[in-house]
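Once you've had a glance at the structure underneath, I'll fire off some questions.
One protein chain omitted, others in place.
Chain IDs A, B, C, D, E, F and G follow the sequence of writing; residue 1 opens each chain.
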Amino acid sequence: VTSSPPPELRLDWLRQARTGLPEAILTAGKTPAQLRAIVAQAAQEQRSLLFTRVSFDDFTILESSAVKPQHVDDCRTSKTTMLWWGPPRAPEQDRGVVVVSAGSSDVPVAKEAVRTLHFDNCKCIELYDVGVAGLWRLLQHAETIQQASVVLCVAGMDAALPSVVGGIARGVVIAVPTSTGYGVAHGGETALHSALCACSSGVVVANIDNGYGAACAALRATRIR
Amino acid sequence: VTSSPPPELRLDWLRQARTGLPEAILTAGKTPAQLRAIVAQAAQEQRSLLFTRVSFDDFTILESSAVKPQHVDDCRTSKTTMLWWGPPRAPEQDRGVVVVSAGSSDVPVAKEAVRTLHFDNCKCIELYDVGVAGLWRLLQHAETIQQASVVLCVAGMDAALPSVVGGIARGVVIAVPTSTGYGVAHGGETALHSALCACSSGVVVANIDNGYGAACAALRATRIR
Amino acid sequence: VTSSPPPELRLDWLRQARTGLPEAILTAGKTPAQLRAIVAQAAQEQRSLLFTRVSFDDFTILESSAVKPQHVDDCRTSKTTMLWWGPPRAPEQDRGVVVVSAGSSDVPVAKEAVRTLHFDNCKCIELYDVGVAGLWRLLQHAETIQQASVVLCVAGMDAALPSVVGGIARGVVIAVPTSTGYGVAHGGETALHSALCACSSGVVVANIDNGYGAACAALRATRIR
Amino acid sequence: VTSSPPPELRLDWLRQARTGLPEAILTAGKTPAQLRAIVAQAAQEQRSLLFTRVSFDDFTILESSAVKPQHVDDCRTSKTTMLWWGPPRAPEQDRGVVVVSAGSSDVPVAKEAVRTLHFDNCKCIELYDVGVAGLWRLLQHAETIQQASVVLCVAGMDAALPSVVGGIARGVVIAVPTSTGYGVAHGGETALHSALCACSSGVVVANIDNGYGAACAALRATRIR
Amino acid sequence: VTSSPPPELRLDWLRQARTGLPEAILTAGKTPAQLRAIVAQAAQEQRSLLFTRVSFDDFTILESSAVKPQHVDDCRTSKTTMLWWGPPRAPEQDRGVVVVSAGSSDVPVAKEAVRTLHFDNCKCIELYDVGVAGLWRLLQHAETIQQASVVLCVAGMDAALPSVVGGIARGVVIAVPTSTGYGVAHGGETALHSALCACSSGVVVANIDNGYGAACAALRATRIR
Amino acid sequence: VTSSPPPELRLDWLRQARTGLPEAILTAGKTPAQLRAIVAQAAQEQRSLLFTRVSFDDFTILESSAVKPQHVDDCRTSKTTMLWWGPPRAPEQDRGVVVVSAGSSDVPVAKEAVRTLHFDNCKCIELYDVGVAGLWRLLQHAETIQQASVVLCVAGMDAALPSVVGGIARGVVIAVPTSTGYGVAHGGETALHSALCACSSGVVVANIDNGYGAACAALRATRIR
Amino acid sequence: VTSSPPPELRLDWLRQARTGLPEAILTAGKTPAQLRAIVAQAAQEQRSLLFTRVSFDDFTILESSAVKPQHVDDCRTSKTTMLWWGPPRAPEQDRGVVVVSAGSSDVPVAKEAVRTLHFDNCKCIELYDVGVAGLWRLLQHAETIQQASVVLCVAGMDAALPSVVGGIARGVVIAVPTSTGYGVAHGGETALHSALCACSSGVVVANIDNGYGAACAALRATRIR
Partner (left out) sequence: VTSSPPPELRLDWLRQARTGLPEAILTAGKTPAQLRAIVAQAAQEQRSLLFTRVSFDDFTILESSAVKPQHVDDCRTSKTTMLWWGPPRAPEQDRGVVVVSAGSSDVPVAKEAVRTLHFDNCKCIELYDVGVAGLWRLLQHAETIQQASVVLCVAGMDAALPSVVGGIARGVVIAVPTSTGYGVAHGGETALHSALCACSSGVVVANIDNGYGAACAALRATRIR
């Protein structure tokens, strides 16, 4: 039995240069050999990398083949991690980004967004557990939300949060539907559709559970200034 | 060419006696001959009837074959009407029912519910255009909502309204998703799923655009007293 | 590797005060750290809590971090449990609630509803295994059903039960579709759609398998008196 | 502008001989030229034909190009018709077939089945408006149903009828879901899924609104004797 | 921790008497306590029972709590089994039933049908691996198929088999779509839809993978004689 | 009221040069002004164009603004047409293409494919009405099919044809699912899924009703020689 | 017959003040009476309004009840219009917004976005007919796209455009899927899903055909500066 080597890697460092967004690796679905090759190439080029949806097995692989990875989410099924070549650093720039999430089950997705922002050196305000069933929790932060440049709304189930936030905020509102919930929550489809139909104008939406992508959109928006 | 006569009618007057709910006829899909036969039987038994989803053509048929029908919705595609044997009457009982709706396109469905309540002699408070994108519109009625026995929430698109109302109200909250909107509004599916996933506890849901059914549920609930 | 602490909890005790419904925790999807924090906060405030969809692993966590939890369902995949601060108590109030279920696989969902009612001190009559394929089983309880204030109909597959019950009962009829069955049962979607289309008027519906939510709706309805 | 002639017809008279089922033409979607060619070929071979889903325009075409067509349904959107070469005849054989339908909007589909049975000279008992929301209507025919060789259950919306009938009947139970209803009735999908999940054993199902196909299945079953 | 006892059983022996079909237990989803109670009640009443979708764990439970169970399918994920009170017996009656299946992955579903037929003492001819991609395999059995009273067509993926069989057979044709395949096979949905649209007339359909139900329909049909 | 001019056209003549496929215009959805501009540009460049899905209104527009269009399908809802600058010509090259279709309602889609082939000067053999419910119709052409370079299989409903053809043919088999049928035919979705799951190996599929695209694929394949 | 008056209007001028976005009226679904009341209220408050999805009938209503409406799309099924109180004005501010669209059928949706931008006095560069099947059309504008603050990508069918644009642009990329196409284009669902899965990072998405909403998001983003 011969295992064929993984095909040559083509990490798109050029796109990173072109679009200015951090290169991230969707770990799920990659073989150990592929992961090791990616880390090796990043090490050779002295580049930092963001790994998303890292399973516990994959984390072990990264840990053993790399400079110490950082930031492990306290999440049941996956971790978001980063690889650095150099000392860790805290995000330093305030670009007016706020991350809000509806329920405590949405936190891991919100954290994926937060880590991505941090990776690009962008601070953010984090407001968790502010679902609309208890409006007082959200309304006490109304001013923060209204003045934000970008608000990331992380919400599952009925995703009513983006509608309410969109009626308050002046900045960009990016909904991140999550796969939280059961039954007709449909693994996040209902939250997605709900956010796309948000009755507030100008709410835009990322894929289900895609904290990374929503953060990239925030980075695009804040770079406008 | 011979047109076969419509089969014998079996209006379920017994069920009406058993469950206490008004007998209603879903007009859409019935032939003129069927409609005429229904009106004739109701006339013979001296019973009032509620007709829902009456097209403009059907209305003409009812008008010509019946005691004067009442109450025509100001709606583009259908009307809800009633047939009476006797003078019209205004609803007299206050059973604590409130009907709220999110947008002006939801009004016809809300009105179907209101007419059904009136048909059973039940008053209701009507609050229109109180969608959550402008929270102030809803919150100025918070006390009314909190004290209601039953709140019917008529909302399409993302149907965020039931979640917010469910977090305020103490009584029964019945969501009526509407087919308002386009794209992923999916003819009311998104509103339906959203309402079923409402993050407030104890929100129950009727079929899309089913103002009649939701009102019947309200009548069931208010009869508990 | 550093595990970040879970974000600050915001249990919505205010909403509980406002709406009068028991606070429940959907256990599925929460991390052990989150569960422990929730129990700690409840203990500190001397409040009882209902935990739904508790996996066997989660149960162990709750057991070790809390005053003795109560009531474990005899169900294969999950348990509904409660945490009490004080001696257990049996439900004392008869508010006219009846819980019926179609097949033996629907029992765990029915039990989730029953436990929630009990948690609010509300008794209920339980009628299991009364699916319509053997009508005699249901009809021998016709009087009980007709006189109930609220009937919770727990049924999967084709969910024909709510239509038949809705034609008998005078009170509120709340269908709880279950994920029982295979093939086009679609994990409860067919039962859900079937219940929403129930040919009896005024049947309302909760999310798939949502015994907790349906019971909350029943509590809302019975509080009207 | 030249209109190309319709391609050569290949009516499958051989299959009719092989399977013994009546040849039927689904009229919807065929061009006038195709319909005229079909009638011409049938006339030449002195064969009777059944046309289903005949629109009012198509009926005019058939009428003008054929021996007098028979049997027009009193239905809003389509007609089922037959073409005969010879005098009309009434069905003569009693093969124990019963056709039941739930609501009056289901009648046109039931009639399509009845006409197909008659076309094969097979009588049937017709029981309309016997939906399960008023059980007494169905139960007064329980003996007829139990003793039938084949029961066709025509029902839309939640299609609870096949489950109840399947628990009573000893013979073949064929559900014909109809596109009656709105919202999550989904044009008959819910009725279809519901019937496929019927909790009574041994219920089989035809396509939505397919009265013709269900009748053919009944003819197959009654030919077993 | 106290485990509550399973609710009282209501095995529908009356329905079995009424409809003449074998009582079967869908094992999947039942708790060990429920299974043991069912076996105990059957033992007490000296009745045989058919258990479908028995997992390997469940089989162990049945084995330990019952008279020796029989017939275990050579299938990866589930077994169909029977419980007897008395010596095993071979089926004796030839009622003209033929079971055909398309691919070798469809065999377990076909076997569920065969076992159900045998349980009712009904023989059948079994033709496996006769998919239409190699027509010669099917056509060499054309006469057998044409003369059958009932043909059960077990097929997944595109389920082209029922269309071809329906064009050959004179008797009842019951399609059993299976969950075989991947991608747009959609767990049997495509096979189901395909069979419902079979271009041969009078093909009826059972739920996905429902060999038991299809066999019951066959028993209904063969009892007509 | 001012109507804004249509934006500048960019007909992709370069792609045509690059890929060698005929440029076609999907007429449906274009405004009259757009259609006129397209014809004008084609006229200016002396290029022929293929217009697909031409409604009867659009045809009038094309007719009045262009050199005489050719080839109008005998189809109820749309026409496929061509515009030529020069005398019409008959296709001259035999590249071994065969077009088969299942039912007479599939003919318009088959004709769209045929016209596209002719437009590229490619002859084809047309075999209509050869659905698998009457296998003899197809099998009498078995040799033609086996020897073809490319077979286009146009079929709706259950689309069993590609599986059977794929088991006979040695050349490329391209299924074109059609929107023929009703109920679970789902506007061609079932045919599409069925074709994608065809149990014969190496069947590839075009979009629903996309006769044009399938013919383009055939042209790609025959150009290999 | 009495037509009930439309319920009191609650145009959300406060939200407009709060979020800074133009108030727009989704005309589709509103009755003539509602439209007239809206125009009257806007006139009274001397406010401009944007009306989207104005049918030809509605346009006549607006025209007769209002100050002259402006800007009518050259689109088959709907128009986007504006009402002004005062002289028309051309947009004056360059905020770096680019609107690209894939095919000519996508133009009306693109135009809805353009009109909304203009309504807020925001200029934009319009690039139409730059679908990826002819890459040269897009790549000749690569620099414009890379330097934009916001790119609106309007594309139907497979919506490959946002992926390519997202790999070039540094600014915010907002995909607007359109309902262009047929078959599995699914009325824009495929374009929507494709855009949400765009392999370029940080692409966000608006509802199908929602040019208005996407433009509002662009306005939110450009206001950050």
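To be clear about the criterion, a contact is a pair of C-beta atoms (placed from the backbone, for glycine too) under 8 Å apart; a residue touches a chain by one contact, two chains touch by 3 or more.
In this text, all values refer to a predicted model and were calculated from it rather than measured experimentally.
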**Prompt:** Which residue among F:Val99, F:Cys122 or F:Ala206 touches the omitted chain?
**Reply:** F:Ala206
**Message:** If I consider the whole complex, including the chain that's not displayed, which of G:Ala24, G:Ile145, G:Ala185 or G:Ala221 touches that chain?
**Reply:** G:Ala185
**Absent-chain interface as seen on chain G, which is shown** = 102-103, 131-135, 139, 157-160, 162-164, 166-168, 181, 183-186, 189-201
**chain F residues that touch the omitted chain in the full complex** = 15, 18-21, 24, 96, 146, 149-150, 166-174, 192, 196-197, 200-207, 212-225
**Missing-partner contacts on chain E, residue numbers** = 63, 69-76, 104-105, 107, 111, 126, 128-130, 133-134, 136-137, 180, 182-185
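FYI, only the chains that are shown with their structure count from here on.
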**Prompt:** Comparing each of A-B, B-C or C-E with B-G, which pair has over half of its contact pairs in common by residue number?
**Reply:** C-E
**Asked** Could you state the distance in Å from the CA-based centre of chain C to that of chain D?
**Response** 43
**CA centroid of chain F to CA centroid of chain G, Å** = 34
**Message:** Going by the contact rule already set, what residues in chain D reach two or more other chains?
**Reply:** 15, 133-134, 166-168, 183-185, 189, 192, 196-197, 200-201, 207
